[in-house]
Every structure is written in C-alpha cells, then in structure tokens.
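The structure under discussion appears below in the form of structure tokens.
Missing here is one protein chain; the remaining ones are kept as they sit in the complex.
Letters A and B mark the chains as written, and numbering starts fresh at 1 in each.
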Amino acid sequence: MNRTSEELLSRALAGDAAAFGALVRDQQRSVYSLALRMLADRQKAEDLAQEVFLRLYRNLSSVGSVAHLAFWLRKVTANAAIDRLRRDARYEAVPLEEADDLPSGDAANADPLLERRLRQLLQQLPPAPRAVLLLRYQDDLDPTEIARTLNMSINTVKSHLKRSLAMLRESIGETVP
Amino acid sequence: MNEDLDARLRKALRPVDPGEQFTQRVLTRVANEPKRSIPRVSKTTMRWASATLAASLVLGVLAGHEWQARRTQQGLQARRQLLEALRVTRDKLDIAYRAVNDKDGSSTEAGEHRGS
Partner (left out) sequence: MRFRQILITPAAMLACARVAMGATPGALNLPNFDALTQKAAQTVDITLDAALLGLATGFLDSSKPEDAAAKEVIRGLKGIYVRSYTFDRDFAYPEAELAKVRKQLAAPGWQSLVVVHDNRAHSNVDIYICMDQGRASGLAIIASEPRTFTIVNIVGAIDLAKLHALEGKFGIPRMQLDEKK
C-alpha cells in the first residue's frame, strides 16, 4: 500500500483541499479513460469524470483506504457510464482522434490503425460487455474483480468476455484457434 | 493468437490522461461545495471535545451557544439538501428539454398536442 497515498487520503478526509487535488491527479487517468472508452465522447467523458470526483468528495468518509478508493472510483464510473449510455437518447459513436493517445513506449510494435479499429469495434458492444472488456484490458482486473465492480456474476463476466473477444477476432480477421 | 489480441487490446486501450486543467476544474467545483460538516477526527480529538463539552454543560454557560450551533448545523444541512434537490430536478428536466429540442434525432419523433 502506498504510504504517500494513504497520507493524502487522511489529509483529504480532514479537509485538506490540496491533498484531495493530489488524489484527483493520481486517479484521474483511470477514471477519465474508463469514461472515455465507454462513452466515446470527450466532452461527455469529462463531464462524467468530473461528476465522479465530485461524488467522491461528498462521500469521502465512506472510503476507508486507498485500495478501496480505486475500487470505489471504478465502480461508480463504470456504473454511471452504463446508466448514461442507457439513458442518453442521442448516443452516437464518435471515433476518437489519435490525439487522445499517449505515445507508446513500444513504438516498434505499434499498429495505430489496428488499435483505432479495435477501439471503434468496442463501441459496437452494448454497455455492460463494453464495461467488462475495458475493466479487463484497460484496468487489468481479473473476472472476480470485474464481477464485484459491476455487481455481476462471474459467469456473466466470463460470458461477456468470451463473446466480445470472439466478435473482435472475427471483425479484425483473426481466426479462432 | 489469443495472446496477440490481448496485447493489442491492452495497447489500444492505454489509459488517457485528461490533463492538468481537468484537476483544476474538479477543484473549482469542489470549492463551490458546502464544507463537509462532519469531518473525520482522531479518537484523541473526540475525547478532548467530549470533555470540553461536558464542562460547558456543568457550568451552563454554553446553553445558548449550543442552540445557535445546532441551528447553524440545521441551516447548513438544509442548504446542502436544497442544492442537491435542485441538482436532481435540473438533471431530470434536462433530459426532457433535450428530447423536446431534438430536431433531427429519432425518425419516430412525433409531437402531439393534448388538452382543451
């Protein structure tokens, strides 16, 4: 457990705005990225991410530890994005511009067109399977953690993963072994 | 093949940072929030506060102060609840306003007028 993050959390709980700001900086990448990949719209993602942190500020006393903080943020972000997608009558899939991407450290093996295609295909998934895939491949959670975050059964998580990956493989032309 | 797709997905879904301005925008909104009225305090501080309060009651000096503090807390809570209520209301109204103002959305959009 990161002692510095624990100290930030304690100070934020005591009302230290700078400490809360540091917590936001630590966690904003994960929260914003999840919102961005779910909603496929930078403005909506920014809106949602801001709202999540505002909710965090209001409910900070219910977050017991840094580990719980990460779980709490993912849970609120993923579920809020799912709700938003279901509610938004004018949802449109907007291809994300390359400017959103950070430079990869592995430039030799980068394939930006394929990566963009994968992100586009992700937007074709319904909200729940999309969230499952993002938590798996963006946040590196295992199925048990994903199930807990989204309040699904592990079997449902695995089923979503299997079907989503099959769709992706078929769409980008890979054959299933 | 599976590992290749896994690796490609991880690369395609690299986290994206919203930038320093994002943090500032969040903090600006936080600054407009009402102060948290029940901050977590250490046990030592809690014991100290309890002893002080007990002494005040015995002397009977702070009876009026207590009433004022309670009134203030009630008022701040009412303000907090009011702002939250208006936020929720505004959020729901916005859905309806957007649907009504939507000119080129659904092909099934239809307007009916009812009433006499």
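What we mean here is this: contacts are C-beta pairs under 8 Å (C-beta built on N, C-alpha and C of every residue); 3 or more make two chains touch, one makes a residue touch a chain.
In this text the structure is predicted, and so the values were computed from the model without any measurement.
J.: Provide the residue numbers of subunit B that touch the chain removed from this figure.
T.: So the residues of subunit B touching the unseen chain are 25, 28-29, 32, 72, 74-76, 78-79, 81-97, 99-100, 105-106, 108-116.
J.: Using the touch rule from the top, list residues of subunit A that touch the missing partner.
T.: Against the left-out chain, subunit A lists 43, 47-48, 50-51, 79, 83, 86-91, 151.
We take it that only the chains that are shown with their structure count from here on.
J.: Measuring centre to centre with CA averages, how many angstrom lie between subunit A and subunit B?
T.: Result: the chain centres lie 21 Å from each other.
J.: Show me the residue ranges of subunit B that touch subunit A in the complex, using the header's touch definition.
T.: It is residues 1-2, 4-6, 8-18, 20, 22-23, 25-27, 29-31, 33, 35-36, 38-41, 95, 98-99, 102, 105-106 of subunit B that touch subunit A.
J.: Across the complex, what residues on subunit A touch subunit B?
T.: Those residues of subunit A that touch subunit B are 13-15, 17, 20-21, 24-25, 28-30, 32-33, 36-37, 45-46, 49-50, 53-54, 57-58, 60-61, 87, 89-90, 100-102, 104, 106, 109-111, 114-116, 118-119, 122, 133-134, 137-138, 140, 165, 168-169, 172, 174-177.
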